[in-house]
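Every protein chain of the complex appears in place save one, which is left out.
Up next, subunit A:
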Amino acid sequence: MNVKSLQSHHTHYASLGSPWSAKADKVQSITGILLGCFLLAHLHFESSILLGKKAFYHVVQFLEGGMFSSTGHGFPMVTKLFSIFILIVVMLHALVALRRFPAQLGQWRALRRHMSGINHKDSHAWFWQLVTGFILFFLAPVHIFTMITNPEIGPHLSAERVYHANAWLLYALLLPAVVIHAMIGLYRVAVKWGLTANRAGLRKVAKVLIVYLISIGLLSLISYILIGRELSLPITPFVP
């Protein structure tokens, strides 16, 4: 087929296919899956506080490589480095996801007009992914930067951050935004690439996960607030 004739015919549309179009789509999906899976693990790890201070201490000790450190507590440097890695993944994801934003007023109005005229659940779900994605531009970096500059985690150290440094406000806003964004996103990426044909089942799983993750997230946040209220400054790190 004559590619040149195609090009001349297409000048007023998007230009000839560039390999970057495919790459951008793949990067968005891969970074999205990475972040979604990380979130699933992250929320479970931090919610181990619901099983007691000792449980959370051991989770942190294990994840920070406690078995390799002389003190047995682990290295906060691990959290620092991992946070930098997550920041890079978030930046990559945001960079390619920006292609989807209705950046022009006309596009935004077209979207709102469509939503008011056409009754379609998945389009509405995408709208909420868009809104939460926008919120995450501002909230996620705050959390990640805190973990890069102050990576100390522990039953008392985290409670101090939540209660005395007022991080609870950030977490209360970040939690629903990131959970809704990530779970709708994981559902979408699966149907997008045809990973499953059972769409209804997947949608149900996404809904259940949203409720479940926000619940354990909120309960553990309350736990940290309760622990923080009992602590007097300066705090001493928890040791079992």
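Keep this in mind: a contact is a pair of C-beta atoms (placed from the backbone, for glycine too) under 8 Å apart; a residue touches a chain by one contact, two chains touch by 3 or more; residues count from 1.
Throughout what follows, contacts and distances are computed from a predicted model.
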Protein name (UniProt record) of the chain left out of view, among "Fumarate reductase iron-sulfur subunit", "Serine/threonine protein kinase", "TonB-linked SusC/RagA family outer membrane protein" or "ABC transporter substrate-binding protein": "Fumarate reductase iron-sulfur subunit"
Touch with the omitted chain, as defined above, among A:N119, A:T149 or A:N166: A:N119
Of A:G17, A:G201 or A:P237, the one touching the omitted chain in the full complex: A:G17
From A:F68, A:F85, A:F137 or A:W193, residue that would touch the chain that is not displayed: A:W193
Touching residues on subunit A - with respect to the absent chain: 1, 3, 6-7, 9-10, 12-19, 21-22, 24-26, 99-100, 102, 107, 110-111, 113-115, 117-123, 126, 188, 191-194, 197, 199
